[in-house]
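First the structure, which I've put down as structure tokens, then a few questions once you've had a look.
Excluded from the complex is one protein chain; the other protein chains are retained at their positions.
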Amino acid sequence: MEAEKLEFFNPKVPLDFQYNNRVGIGIERYLRGLGERKILGSKCPQCGKVAVPPRTVCGKCSATMGEFVEVSQEGTLENFTVGHVQLVKGQRLEKAESPYVVGLVRLDGVDSLLLARISGVDPSDLKVGMRVKAVWRDEVQGDYADLDHFQPA
Amino acid sequence: MAEKVAVVAFKLACAPDLHTTRERLVFNLTRGLFDELGIDRHAIDSFVMNSNDFLDGRTISTVFLDAPSGAYLKDETKVEMDGVHAVMYGWMRIMSGQYETALVVSLALTGSQVSPYVYTQYSLSPAYERQVGLLNELSGAALQAKAYLSRRGYSEELLDLVAAKDLELAAKNPRQIRRLENAGVERVRSSGPTYEPLRELHCYPPTDAGCVVLLASEKKAAELTDKPVWIKGFGSSIDTYFFGERDLTRSPSAADAAKRAFSMAGLTDPAREIDFAEISALYAHEEPLLAESMGLLPEGEAEKAYRAGDTRPGGSLPINPSGGSLGAHAPCVGGLMRLCEAVLQLRGEAGDLQLDGARTALVHGQDGICAQQNGVVILGV
Partner (left out) sequence: MRNVGIVGVGYCPRFVSKRTDVCIPEMVSEAVEAAFADCGLGPEDIDAVIFGNMHPFEGVNMPHLWAVEHMRALGKPVMRIATGGTTGMTAFHAAYYHIVSGLHDVVMVVTFEKHSEGDAQVGLLGIITPEAMAMMMAGIDLTGAGGMGAQGGGSAGAITYQAVSWMHKSGATIDHIDAIAAMERRNAARNPYAHLKDPEATPEKIAKTPMISYPVRFGHVCPTTDGATVCILASEERAAKIADKVAWVWGVASCASDPTTGNLIEGLITDPAEQRQCVIAAQEAYKRAGIEDPKKEIDYVEIYNGFAHQTLMYLELVGMCEVGEAHKLLEKGELEISGRLPVNASGGVVSTNAIGTSALNRVTECALQIMGKAGERQVEKEVHKALAHGWGGLMQYVSITILADKPKKL
């Protein structure tokens, strides 16, 4: 359909609200764990599934996942993509400064995959099935960025 | 069931930039539809608005649209997700016997005024995914494309085949916005990479879109149109939110939604009984993946089917004969864009894109990262 062209006042409206979202029971435990260089998951009392990051409900069993367990920091790379773009502020698609790898890692003994940055390896050397391990930033602060990336074990 | 519900008319506007305001867009669409049918707003019993606050940058996005849409002093509600669900709700309102007509009013100016990625990005958990910052609809789609291709043993070329088929059709469709010359496999393959294996032309183009769809009871439809298109069935379902627990190689919720729709429509062998499908595949891999999940293609046969031209017009099951979402897509309006294309086909008004003997269509809409939630509508004449 041909757009009808109209002349009208059309200023840019920059909207940027500040929110104060709560992380909740599961992620609070997770962040505390990161502050101790631990990766925590939650375990379903019915099906035994371990999910990382932890949460409070197993959707399949409808059960409360009240048990938080420390999991392995090593695992297998199950899937990855090389990003050539980045989504700035969740809105603008811009070319990335350099390509970067986002991978899905299955930590040993965990039933969910963890989305993580994969570094310390040339993307062309990456293979699904390769063993990887967690790399922490030098000083942990109980923050998401503590678990910096995964690299080949 | 006591009666049937028909799609009796629609108006659709799509462009990279519609050069308009929300109010004017909605007014022009509804007024255009009323004029075409020779009715006024009093012929509408129930208004089902369909938009999203995040896209409008406004709390209660439709707050200034009651007058432009004609809903002033009328029954009105709002479905804030893909438009196929607004159509389902319109059906329910009419089937309740309390209303004879329902007008779905949908819009998203995601080409010119706001990024379409806001829609999915803000649906992510502020407590985890948005903080970690690795998941977005493109990175999710890329991981899904990779998982899907590798599990099924398909080559990456399937993505190019899907996109080339869609974009060649889109080029012939005046309602699409991405109308490329020589939109073949080569052109797709030479577009820039986003997240591997997806390239720019494997992804939908940000689009300004508005759409109004008029639904009516059997009795009322007879007064309004000679070519009613019946809503035969529909279904909806939702998958887990947690990306690391999704089986990315199939869509259980699309399968559920389709099964519910088939059962409601009384279809027992959908792959045969459905003449064509209009699927909201925002990324090239989603088209075969969703088609397989919905039972339109046998799992593992998609690459063969695409190579053989089975999914092209004239093939055994044309998928997105309109060119699909790779030609134009906007959140909320997306499913309705597919629905409008299906209606044109079923009425025999699809022009250069017209299929022969199209009598039953599947229409699909989606929400969330990697189509976490899916809605399916079966239309027929």
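Going in written order, the chains are labelled A and B, and every chain counts its residues from 1.
Everything below uses one rule, namely that a contact is a pair of C-beta atoms (placed from the backbone, for glycine too) under 8 Å apart; a residue touches a chain by one contact, two chains touch by 3 or more.
All of these numbers come straight from a predicted model, not from anything done at the bench.
Checked against the full complex, the candidates A:Ile25, A:Val69, A:Leu93 or A:Val121 give a single residue touching the omitted chain, namely A:Ile25. For subunit A, the residues touching the chain absent from view are 9, 11, 13-15, 17-27, 55-60, 62. Even with one chain removed from view, subunit B keeps its contact list with that chain: residues 1, 47, 52-54, 56-60, 63-64, 66-67, 71-81, 85, 88-89, 91-93, 95-98, 118-120, 122-127, 235-242, 252-253, 256-257, 260, 367-368, 372-373.
In this section, only the chains that are shown with their structure count from here on.
Listing the residues of subunit B that touch subunit A in their complex gives 12-15, 17-21, 24, 28, 57, 114-115, 117-118, 121-122, 126-128, 130-132, 134-136, 138-139, 142-143, 146-147, 150, 174-175, 192-197, 208, 240, 242-245, 248. By the touch criterion stated above, subunit A contacts subunit B in their complex at residues 1-6, 8, 13, 15, 19, 21-24, 27, 30, 51-53, 55, 59, 79-85, 87, 90-93, 102, 104, 111-117, 128, 144.
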